[in-house]
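Below is one structure; the comments refer to it alone.
What follows is part of the complex, with its chains left where they were.
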Amino acid sequence: AWLNAPDGFAALLAPRALDSHKGNSGDLRIIGGSAGMTGAAVLAARAGLLAGAGRVFAHTLADAPAYDPIHPEIMWRPVPAEGGSPGLKAGGEAAGPASVIAPPASGALVIGPGLGQSAEARDLLAALLPVADRLVLDADALNLVAATPALQAALAARAGTGLRPAVLTPHPLEAARLLAATRASDGAARAAPPPDAGLVNADRPAVAAELARHYASVVALKGAGTVVAAPDGRLRINPTGNPALATGGTGDVLAGLAGALLARDDDAFEVACAAVWLHGRAADELVAAGIGPVGLAAGELAPAIRTLLNRLTRPA
Amino acid sequence: AWLNAPDGFAALLAPRALDSHKGNSGDLRIIGGSAGMTGAAVLAARAGLLAGAGRVFAHTLADAPAYDPIHPEIMWRPVPAEGGSPGLKAGGEAAGPASVIAPPASGALVIGPGLGQSAEARDLLAALLPVADRLVLDADALNLVAATPALQAALAARAGTGLRPAVLTPHPLEAARLLAATRASDGAARAAPPPDAGLVNADRPAVAAELARHYASVVALKGAGTVVAAPDGRLRINPTGNPALATGGTGDVLAGLAGALLARDDDAFEVACAAVWLHGRAADELVAAGIGPVGLAAGELAPAIRTLLNRLTRPA
């Protein structure tokens, strides 16, 4: 079936084992939060927490807050400029940031919310792409990929090294930028005009599939009728969601949600399908309750997503 | 009809298009928050968010907080002292602040909440008046206009440059100051005693109309029986609201609400009518629920306004 529905991500709705502990719910790391954009990292971290990550770390490029008063469970860490870090384990032999940011095997990593496009952000992304197994790219991480051929190559090269496909969550404009980069590198369409969001929306499934294939990643192309495409050709159209989602921060929530699910599931495509379905359905239920479509605040999605997840999870 | 009612702002109650995205809900920028007055900018920004602005930026004169824990969706930016800024686009050729604060065409700008009356605030206002199309002036922005002939001239001159009328939201004392400035510049009443709030309240419709005409702006004169006047002579008396609104910060909420509505509607008069009606009605509903009139906190209006907006919006 092309229609995205819960039976396509049943593994994510299985009950927790009775002897669960915070270690096997999976760690989630959010990388982002440059100056003036801490809120985006907060939204992603809170969403990850309420979506079931066992521990949530938020690594910010700007000064980290001492704690989040709404969710003190989130642990804040500065992104290491150089050398060691208490929160990010060494992942290789290389010196500099690359040596300190590989996540632990059992956790997932989301890079992008409030990341910005600084050289520091680009270096972080470059260091993570070859080593982070469970990985979600959103927002400025996608813009950095679109703007940087070396990052495009590193992303595409993950498939050959046994790493899982990354999950990419572009909105149409970000997808257009990625597509332009794709076609430029393919050479085929170099003479064509640069793609824009309109072009992307004209054939969303084809664009998602092309990006998935080119970057060897799972692509969740957001917008009215989100499309999820895997590099192996699987494709789903998502039926949930509504215009209430047309507000700032909903992408950060989706990224955090996808990260939390990825921390406990092997299949990046199923994770992306689950994330967009739950995200949209939570918005539908909030609107039905009179919270939106006007003025739904992105952060309000997270508790609604949790309610859904617990309702859908089969009893043990 | 002179009585302000929802059929006078029906366009604002139309459902969102199914393919909405955060870009076409409109950006809202709040300019204010000098030292000790950050809270006023927070109130305006939160109100704008819950009233449906697609993205909300708060530009503060004092140090900006890293994020607002209640609404991390709000993006905080320092007001640029000189030179470029990530949040405010260049709007012209002039050097200094004037060159960096023109808002993007699709967004609205509210200046005033917690602004203070520093030279920096006055320069910001001077730079914005000739270039910001969708514009709300409140609180100290109004006091600065009343105290500065050049700002009065710049405000009145907007009509000749194709900019929309600004929305002014004075309380009676602020209106009295504006009126005094008006009459001084008109010359006619120079010998008369300076107007005070009592004089304003003695004939509220006439005062609102005079201010609207003189400043070529839509004027929402607050108080018991808020009056909205347009420079073209349209005038409405608002029937909603109650003494619960007699508490600090309700003006900031009204300004943020008006800004969010202005970000997605062309008609400044309709926007002002909608804003005062919704603001007052939200207070009425809160009081009916036992939240006030004693001790209603201004920030509590915003969720009630959102509830109203969603209830009144016609289904798609």
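Letters A and B name the chains as they come in the text, with residue numbers starting at 1 for each one.
We adopt the following convention: a residue touches a chain if its C-beta (ideal position, glycine included) is under 8 Å from a C-beta of that chain, and two chains touch if they have at least 3 such contacts.
Because the structure is a prediction, the values reported are computed rather than measured.
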Given 2 placed chains, full-complex copy number: 4
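By our rule, only the chains that are shown with their structure count from here on.
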Copies chain A and chain B - rotation angle from C-alpha fit, nearest 5 degrees: 90
For chain A paired with chain B, centre-to-centre distance based on mean C-alpha positions, whole Å: 37
Chain A contact footprint on chain B (complex, rising order): 15-22, 24-25, 49-56, 64, 66-78, 86-87, 260, 306-307, 309-311, 313
In the complex, chain A residues that touch chain B: 36-40, 42-43, 46, 62-63, 65, 68-70, 171-172, 201, 223-224, 242-244, 246-250, 287, 290-295, 297-299
